[in-house]
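Okay, here's the structure, questions in a sec.
Missing here: one protein chain of the complex. Every other protein chain is in place.
So, chain A:
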Amino acid sequence: MSDSHRVTSIAVPEFVTVIIAKVVSEFHSSITLIQRLPGGSLIIRYIRSSYKNDPIRSLFELALALLALYYFFSSRYSQSEQEMIKLSNRDVDELVDDWIPEPLVPPIGDNERWQVDSIPVTKGGISGRITLLTPQGTELKNVMNLSSRDYLSMSTNKLVAENCKAVINNSGVGACGPPNFYGTQDVHVRFQEDIAGFLGAEEGIIYGQDFATHSSVLPAFLKRGDIAVVDGGVSVALQKAVLISRCSIEWYNHNDMDHLEQVLDSLKEELSEGPITRRFIVTEGLFDNFGDSPDLAKIVELKNKYKFRLCLDETNSIGVLGPNGRGLPEQYGIPRSMIDVTIGSMALALGSSGGFCVGCTAMIQHQVLSSNAYVFSAALPPYCAKAASTVLKLLEQDPKPLTKLQSNCQYVHDLFSKTRELSKFVTVVSKPYSPALHLRISPAIREALELPESYGGPGSKIAKAVKQGKEEDYFDELYNRESYLLQKIIDSVLEHGILISRSKRILHHEILPIVPELIVSITNEFSKDELKKAFAVINKAIIGHLKDLNLDEFDSLI
């Protein structure tokens, strides 16, 4: 008892009591100080009333309040600004002084000059027989035009011209605005109905320019994170379209259905989880770069199996393929409803201008508000829409021009591919149904001339130059020389009054590998005799230029 008493009565050292007294008095005076501050009594009252005999609650609230204060007084900081380089005014001035603007158009090199100098000028309307002004200034009359893509020669059709005239008299030559802003006229709507009816789709939409159609339609549906499985031989318009849409792109070898299936199969697992993405298979009905068609039946089967949508570019195949010119699906007997998006052009077989897209109603209506070219670009001139409508009507009434075109194509293809001597020098790439005949210099000769298998494409010098933005490296000497050789053949064919063409592709715009080609475009205007004569001339010119060509001679060309 006495022990415990002794314990409690241990004298507290004096300095401790002093400190405690000091702390208590300071605490009280600070509270009175806070009370005197504006709003201070509020805080004291708040603390007192929310204390509720639970120090842990108070501690939690205090921590929150401190966090709020800490957050409030932290100074702004930015991740992106830390990465930025700070330049003084002097640095800026120096950089501005050093800057020499590059010319808008780089000067043409001496060895490219021939490209400009070899462009002939036509005089008058374009039809099967034209008057040409050569770059040298001589006038050639009655030239057989084998470079026109107006395969059905509809642009010179009398009814088409009359209808155009009537529309021009009525509403002038321009549409005066974008489709959604006074640009749509009756003829545009009629054409949209006509093309949808012609192809057997629910609805159609009309575009002012065919090249812009692809790069406007595809980005309206494909966004970042979506997937496009694209044929490795599509035209530059489709390449740009899938690139600009920012979607993930998978490429399959040109028309290789096994590879397509392999690609789709490899994506299957990845697509089975996570958010649902839009998936498209993108291909062409009749390839612009090859003149061949994909196995549509197999593609439709694959797209249904793997739950993809199909975007088919029928730029070249409308008015060319199928018994009634309704494109590749007609040839395969596949209903148009199986093709989700069909893109096409009125500038080729339809003999007019502009592009279109057909498909189901929802797909078309989505484009009205979210397809860039439709919303922001001027509408197609009304008379072009009328011309295209008229052509569709003519085709529906009478498929004779088409039948003739198809038999001409077959005939010319046979001439070129079944001549044994010619096949030593050139290879026919295109298929018998293609109105554009694609001729490449044969692999044996190209090897002898030490030409690469192809130009551009992934991993090439050009691709690297484009990536680094080095414009001076865009020029490829061998590509230029091979193209020049083809132009020499074209020039000597022209001497006999026949105009053929070649593929004019700008290497640094293509992301796929290419090979220069001679292109003979066949129209329905010519008889078999005329075509046979033309073949004889082209045959002779090709053999003449390629027969005794050796490497030294080739290298000294340009």
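Operating definition for what follows: a residue touches a chain if its C-beta (ideal position, glycine included) is under 8 Å from a C-beta of that chain, and two chains touch if they have at least 3 such contacts; residues count from 1.
One rule holds in what follows: contacts and distances are computed from a predicted model.
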Chain excluded from display, named as in UniProt, from "Phosphatidylinositol-glycan biosynthesis class F protein", "Origin recognition complex subunit 3", "Protein ORM1" or "Glutamyl-tRNA(Gln) amidotransferase subunit A, mitochondrial":
"Protein ORM1"
Among A:Lys223, A:Lys307 or A:Lys470, contact with the omitted chain is made only by A:Lys223
Looking beyond the chains shown, say which of A:Gly128, A:Gly457 or A:Gly544 touches the absent one.
A:Gly457
Among A:Gly124, A:Gly137 or A:Gly274, which one is in touch with the chain left out?
A:Gly274
Touch with the missing chain holds, among A:Val143, A:Leu238, A:Leu405 or A:Leu512, for A:Leu512
Residues on chain A facing the left-out chain by the touch rule are 46, 49-50, 52, 57, 60-61, 64-65, 67-68, 71-72, 74-81, 223-225, 232-233, 243, 246-251, 253-254, 256, 270, 273-275, 289-290, 450-455, 457-461, 463, 477-478, 481, 511-515, 555
